[in-house]
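Inspection log for the structure reproduced underneath, given as structure tokens.
Note that one protein chain is taken out, while the other chains of the complex remain in position.
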Amino acid sequence: MGSSFGRLFRIATWGESHGGGLGVTIDGCPPGLPLSEADIQAELDRRRPGQSRLTTPRDEPDRCEILSGVFEGRTLGTPIAVLVRNEDARPAAYADFAKVYRPSHADFTYQAKYGHRTWMGGGRASARETIGRVAAGAVARKILAVDLPVEVLAWVDRVQDVEADVDLGAVTLEAIEATPVRCPDAQVAARMIERIEKARKDGDSLGGVVRCVARGVPPGLGDPVFDKLDADLAKALMSLPACKGVEVGSGFAGTYLSGATHNDPFYMEGERVRTRTNRSGGIQGGISNGEDIVVAAAFKPTATIGKPQETVDEDGNAVTLKAKGRHDPCVLPRAVPIVEAMVALVLCDHLLRQRAQRGPGGRP
Amino acid sequence: MGSSFGRLFRIATWGESHGGGLGVTIDGCPPGLPLSEADIQAELDRRRPGQSRLTTPRDEPDRCEILSGVFEGRTLGTPIAVLVRNEDARPAAYADFAKVYRPSHADFTYQAKYGHRTWMGGGRASARETIGRVAAGAVARKILAVDLPVEVLAWVDRVQDVEADVDLGAVTLEAIEATPVRCPDAQVAARMIERIEKARKDGDSLGGVVRCVARGVPPGLGDPVFDKLDADLAKALMSLPACKGVEVGSGFAGTYLSGATHNDPFYMEGERVRTRTNRSGGIQGGISNGEDIVVAAAFKPTATIGKPQETVDEDGNAVTLKAKGRHDPCVLPRAVPIVEAMVALVLCDHLLRQRAQRGPGGRP
Amino acid sequence: MGSSFGRLFRIATWGESHGGGLGVTIDGCPPGLPLSEADIQAELDRRRPGQSRLTTPRDEPDRCEILSGVFEGRTLGTPIAVLVRNEDARPAAYADFAKVYRPSHADFTYQAKYGHRTWMGGGRASARETIGRVAAGAVARKILAVDLPVEVLAWVDRVQDVEADVDLGAVTLEAIEATPVRCPDAQVAARMIERIEKARKDGDSLGGVVRCVARGVPPGLGDPVFDKLDADLAKALMSLPACKGVEVGSGFAGTYLSGATHNDPFYMEGERVRTRTNRSGGIQGGISNGEDIVVAAAFKPTATIGKPQETVDEDGNAVTLKAKGRHDPCVLPRAVPIVEAMVALVLCDHLLRQRAQRGPGGRP
Partner (left out) sequence: MGSSFGRLFRIATWGESHGGGLGVTIDGCPPGLPLSEADIQAELDRRRPGQSRLTTPRDEPDRCEILSGVFEGRTLGTPIAVLVRNEDARPAAYADFAKVYRPSHADFTYQAKYGHRTWMGGGRASARETIGRVAAGAVARKILAVDLPVEVLAWVDRVQDVEADVDLGAVTLEAIEATPVRCPDAQVAARMIERIEKARKDGDSLGGVVRCVARGVPPGLGDPVFDKLDADLAKALMSLPACKGVEVGSGFAGTYLSGATHNDPFYMEGERVRTRTNRSGGIQGGISNGEDIVVAAAFKPTATIGKPQETVDEDGNAVTLKAKGRHDPCVLPRAVPIVEAMVALVLCDHLLRQRAQRGPGGRP
């Protein structure tokens, strides 16, 4: 259970890090949308390993194949199935610690839950699972771009205590993609890279924060009371591997203010109702208010490290683990397109929901 | 859409702050569970207004009636419907600003989404909606208590910058309920109360953090990959009014550590696999590992304040708003039982899921 | 589980035949729809007992109260909760056979499933549960009437072997409501009434077929491949108490034809694609084609009869049962508004779905 997401733009991912492949089925994509494998490949290329020294050296081309749902270059309205084969799998690298519970990984919990697990890679808990999310996110982004248009941009906002200074309203994809660390603040990016390089050399790993802004979201997306837009975004982001915290708008920092300083005053900009500040992060009462949607996700330091670690194996023996698998010393740069994908998926789902909820005669 | 929550222990809430009443329907409660209105009333009394000077003076007894699903003191396995009538509604207090968009409230977004809203109280966005959640949470807690047993405890961990020092392993319900602010650190509680009293006098409001621990949760609850236990908890908490951030385990603070210092080493405690630290917050790969589940929610300062505020009305006129409604200067003390309810609902849902996912022959 | 229905126009019913009451929550009703208790009451009055000698003498006014979701005469877009109190409950009538399994009732299966059941009336298996369905159906019918408009009409087509001859294209509500048996063929209606009266006197009961036509349904409603319009209609009807069979269009009779005689040829009527015959029942490939939707449901003879019956009790003793409860010798006349409600619910759900599935820019 639990491998599908969304209510009207509904995706279901499948696949392990080792095995025949991974993929996603998208049910609910409107018909007539221009879509090609290249659209999806572009996003997969942003998340695939081996892009720079900052990421795992596992060399996966992650070529996607659209198996159904597209005809003559346009979506049919029926399920879109996307397949990516696993190619550079090296199970032998995992054989040595097949029975060992890697600390802060999911080995023990999968064993506890299922009583049977694959020791080759992380199985379903591997970050490779996010391939399906990114593929589906690419489709969601096309829908958002055609219909509204909405732009979704994420970046690495902080690595450990190295923090960027980013103008939410001005940040661009170009600035983000300008450095391998995907931080649009060039000076801070250099320091982040340095820090990550050092962690790699030390056999250690780092975490931090990815922030994301969605521009052009119209007012009215999001459903009271459980499926609030921010609640669905929180679930979307917290479901990512290594995510330990989520914020919307002012987040935790906002709790240090008082109501008089925190509230966002309304004013009119021509015919449009605007807020002077955006501590709400574009969401009020769980529904978008037309301002930029702003969310952030905290990613813990990668659990896989090169240093020796104390742990136990399936038989209850104390073991010292020294990882040999290929891994990222810092997942944040590759998490950027994944965060964007999740935000796009949530927005797309709520866009379709909102269409269904129009008043009599299809109004307003 | 969006008023139901959970997959197997599925609740649907309904009702506005003004009108016939509010309530919840619970579908999926196992049969044979001893349940009375008193069980539910006890939790409703913890969240109802008028408990102390710290909370809104609205005087609602919030008496619950079980309309179905219970027979001769035990659940039938069929839907449990719970009704609470609105009694101390004073719509007149809202008439003056019926057309005004209150800053950082949901007035504007509901109007944008639906084109029709009730100006009496916050409608569905009112914190009174949480009555249904707390009622359902009381049932969830009984299931958890009978079957495992699991104990779920929340408390006010921080008000603005006044922060408690709480031993997660030792905190008790008695210590939490000892003060009206529901902070188990007695000395800090006094300072919190002082701070809230001052905000009330100033016509201002405060936010902060509620933390929650769930003890006794067995390993194996939570589903990869979207319905991770932490993802569902994040959604549950972020769906609460005024919540702007959610953390699991080490949360945002954990991102300042490196992997070598952040990972939780495994060791054996007799037959049981334990972790020496609990930065994972009891959840690894989205599945419980048997350690205490630890989550926290950031609540912004209450949007309703006594000070005058700049805003606009439905007709686009600039307006100065001075609220007259009854409200809490700080929602956190009343949020405590609501947070507990949401955590219990998620755990109960995943407990039932896990039962369905046993291997052949009902094993393991 | 299992007490909710629909995906976008989602209803959840609750309540037993005895106890505080019954009701329904509707989540997904568009905002701005004019709605009053009188709209719902009109349909409830058609299904309530005590309408004529043909139905159970249980005298329930079945007064409905809208508890939420409507403000100033129009829907808010938030959940509509409807409550109907049980008033003429007479549990004493059931006390004698509290432990007896009534043949072809749900007493034994509820006991087997839940290990705990109410012996007062049929509990959740009582036909009183359909109150919530009819109330929700009344709302669905208003949506369909405002937006398209669609007309949904059902009638008693056959009682045992007494079969009506009804022109599907011409039948009217007036003709249906003209007789207490709700058969628009006046002559056959008289024979049906006679037959039912005789069964009542004999302490016996009868079954038959209710047929339903929905006019004005636009092409395009229904989703491949599991949520076909006919598949959802089949589930909706088969979920009714006493229903044992469902047909769409030519149904079982159509299987005696060959393809050359069964196929519906297409032709143009001005700009509109029509079919010369309607053996498809208005649905092809699970999607409406613009012709009248035609479905039928077979209802078995009422399980409760006055004649003595062989059975067993909870303790495994052989028992002879002679029912004393109040019951309908033939459920079909009262099933008519219930069938209409179910068809309306399915159509309304698929109408909202279809809105969400429009192509780029909201087209076609």
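The first chain written gets the first letter, and so on, giving A, B and C; residue counts start at 1 in each chain.
Keep in mind that, in the parts below, contacts are C-beta pairs under 8 Å (C-beta built on N, C-alpha and C of every residue); 3 or more make two chains touch, one makes a residue touch a chain.
Keep in mind it's a predicted model, so treat the numbers as computed, not measured.
Engineer: Looking at the whole complex, which of C:Val248, C:Ile293 or C:Leu347 touches the chain that is not displayed?
Structural biologist: C:Val248
Engineer: May I ask which residue of C:Asp27, C:Glu43 or C:Asp230 touches the chain that does not appear here?
Structural biologist: With C:Asp27, C:Glu43 or C:Asp230 as choices, the missing chain is touched by C:Asp230.
Engineer: Just name the one of A:Pro31, A:Pro180 or A:Pro218 that touches the chain not displayed here.
Structural biologist: Answering carefully, the residue with contact to the hidden chain is A:Pro31.
Engineer: Could you list which residues of chain C touch the chain missing from the display?
Structural biologist: Looking at chain C, the ones touching the missing chain are residues 1-5, 7, 13, 101, 103-106, 108-110, 112-116, 122, 124-125, 129, 158, 160-161, 199, 203-209, 219-228, 230-239, 241, 243-252, 254-260, 262-268, 271, 273, 275-276, 279-281, 283-290, 298-305, 307, 309-312, 316, 318, 353-354, 356-357, 359, 363-364.
Engineer: In the complete complex, which positions of chain B touch the hidden chain?
Structural biologist: For chain B, the residues touching the absent chain are 7-8, 28, 30-33, 77-78, 143, 146-147, 224, 352-353, 355-364.
Engineer: Could you pull out which residues of chain A are in touch with the chain that's been left out?
Structural biologist: 1-4, 8, 10, 12-16, 19-23, 25, 27-28, 31-32, 65-69, 71-72, 74-81, 83, 113-118, 120, 123-124
The criterion applied here is as follows: only the chains that are shown with their structure count from here on.
Engineer: Please identify the chain with the largest separation between its CA centroid and the CA centroid of chain C.
Structural biologist: In terms of C-alpha centroids, the chain at the greatest distance from chain C is A.
Engineer: Just the number, please: Cα centre separation of chain A and chain C in whole Å.
Structural biologist: Chain centres of chain A and chain C, defined by C-alpha means, are spaced 45 Å apart.
Engineer: When you check chain B against every other chain, which residues touch at least two of them?
Structural biologist: 1-4, 13, 113-116, 124
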